[in-house]
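Just one protein chain is left out here, and the rest sit where they should.
Letters A and B name the chains as they come in the text, with residue numbers starting at 1 for each one.
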Amino acid sequence: MSQLLEIERLGKRFGGFVALEDISLSVAAGERVGLIGPNGSGKSTLVNCICGTLRNEAGSVRFDGHRLDGSTAHQRTHRGLARTFQLPRPFASLCLLDNMRIPLLYTVAARGGGRSAPDIEARCFEVLREVGLEDKARRLPRELTQVEMRKLELARAMAAEPKLLIADESMAGLTHSEVEDIVALLKRLNEHGVTIILIEHIMRAVMSFSQRLIVLVSGRKIADGLPDQVVRDPDVERAYLGQ
Amino acid sequence: MIFSFDLLVNAVVSGILIGGFYAAVTAGVSLSFGVLDIVNIAHPAFIILGSYTAYLVNATLGVDPILTSIVLAPAFYALGAAIYQIYYVSFEKRGQESLRGLAFFFGLLFITEVSLVLYFGVDYRYVEASYIGPTWHFGFIDVPLRIVVPFLVSLLLIATLQLVLTRSFVGRAIMAVAQDQLALRLLAVDPIRIKRIAFGISIATASLAGAFLIIIQPVEPSVGREYIGRVFAICVLGGMGSLPGTAIAAMLVGIVESLTATFYGPSWAPAVSFGFLLLTLAVRPAGLLGR
Partner (left out) sequence: MRSDFFLLICITAGAVLYAAAAALGNDYVFFAGYVVLQYVVLSTAWNILGGYCGYVNFGSAAFFALGAYSTVAMHKLHPLPIPILVLVGGVVSGVVGLGMGYLTLRLRGAFFAIATLALAVVLQTLVVNWDYVGGSRGAYIVRPETLAPFGPYIRYLFTIMLMLAAGAVTVARLIERSRLGFGFATIRDDELAAEASGVPTLRLKLVATMISGALMGMAGAPFPYYIGFLQPSSAFGLDYAVNSIAMPLIGGTTSWVGPLIGAVLLGSLQQIATVTISSAVNLLIVGCLLVAFVIIAPNGIVGLVRQYIQNKPEDFVGRRKVEADAPEHAP
């Protein structure tokens, strides 16, 4: 299996604060990886560095064989990276349908997938339907509940037709059955060839979804392997689960 | 261009002295923009307001302008606190500070300037004080007292502010609010109240800076405009929120402006600080002593 994402010795500081140190990991095409760690361990910073929202000072990121250093966030999205934001960031002045339109107009189109206007609209509805938001298609994001906003985030990332989707805490606040729905949705996506990195605190979801589990604590990777083994690792227990 | 050593030294000395004054002018913006992230482009207008209030008291009661400005500083503080409250409720809370917040301050700049024109007219106003007029001579170096006194008091102001910001609880809360509002809340300190205090202090410094200005040069309402660029240039160059950085950057700008005015002519001076600003933003937005 080829490595879709390769991170080598990545480091990021904010002034004197070391957010990430010496992070190396790789994700193979088609994998389902879970990324866990306590709050403030650097998970979102890692996502930001991978996706280009932040620049890492040390190390490198390779995606699909290309080095990503120096490329902007939108270029990385064009290459096939998509992510959700931990705190949802919808386009507030656009209705849900138009929120979907953006990745289609700018990312999918950039890859040469020129579609006609009715096709684009149909695809927007399709994506909204996947997350169960199609009947609110013409509403504005501020009319949504927090939970619906997270689903919108996910839908918008899906609309970019990514090769790798990083879902950053998309399930916070969801009910048991809603969590199961999202896990099923992500598994479905994965079956269609989308590699997925799931960042979550809901252990049930992480365990049922991940083929591999990575643990981040205080900016360092302390475990990387099969979920059952990682969960029983004494270091992990001590640092994260045990407390 | 007539180059002479005398001229050069005088220009540099003059630049340093004016730079000290510029530091006082910028201190307020260092607080509001550097620390609180509020783009108050109306700050120079409040400085001019300070100049005119000092002028009024000086012209009618004969009181020393610097003394007036210190006495009036609480009033300016109250004004600042009130403005911040409006700004917060109307813009910061709604996340609209980038467009409407800026337009708000721009409007305030206008209203202040035009109101001053309507009330005082466009004639230059000046104040009288014992130290305006005499000049000290150190060999070939001429040092007008009306620039030295504001220079010294400016340094005092900056030092006091720095002390307050680093030693007092309120001061440290102000520095903290820029970095972590959540942490402040956990300490049972209301970040909004802290920001209001900080903005109030920022405008209070304008009262003093205004007095310094009218001591150094005669003032009319549109004089504030040339300070907009200067103030933000120095703030950015000085590293956004660092008072020592601001002081150094201010003197640097003062020196370059003074050299430009001496050797190339005063009509080029306004472009200097603005040019500095453009250059800094393009090349090193973190400032000289970068954050």
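Quick notes
We take it that contacts are C-beta pairs under 8 Å (C-beta built on N, C-alpha and C of every residue); 3 or more make two chains touch, one makes a residue touch a chain.
Keep in mind the model is a prediction, meaning the values are calculated, not measured.
Among the residues A:D98, A:E134 or A:E180, only A:D98 touches the chain that is left out of the figure. When the full complex is taken into account, the listed residue touching the unshown chain is A:H74, out of A:R9, A:H74, A:K187 or A:R204.
Within chain B, the residues in touch with the undisplayed chain are 33, 37, 39, 41, 86, 90, 92-96, 98-100, 102-104, 106-108, 110-111, 114-115, 117-118, 179, 181-182, 226, 228-229, 232-233, 236, 267-268, 270-271, 274-275, 277-278, 281-282, 285. Summarising the interface, chain A meets the missing chain with residues 14, 17, 19, 40-42, 44-45, 48, 51-54, 72-75, 77-78, 82-83, 85, 87, 89-94, 98, 101-103, 105-107, 109-110, 140-142, 156, 160, 219.
Note that in this section only the chains that are shown with their structure count from here on.
The distance from the centre of chain A to the centre of chain B, each centre being the mean of the chain's C-alpha atoms, comes to 46 Å.
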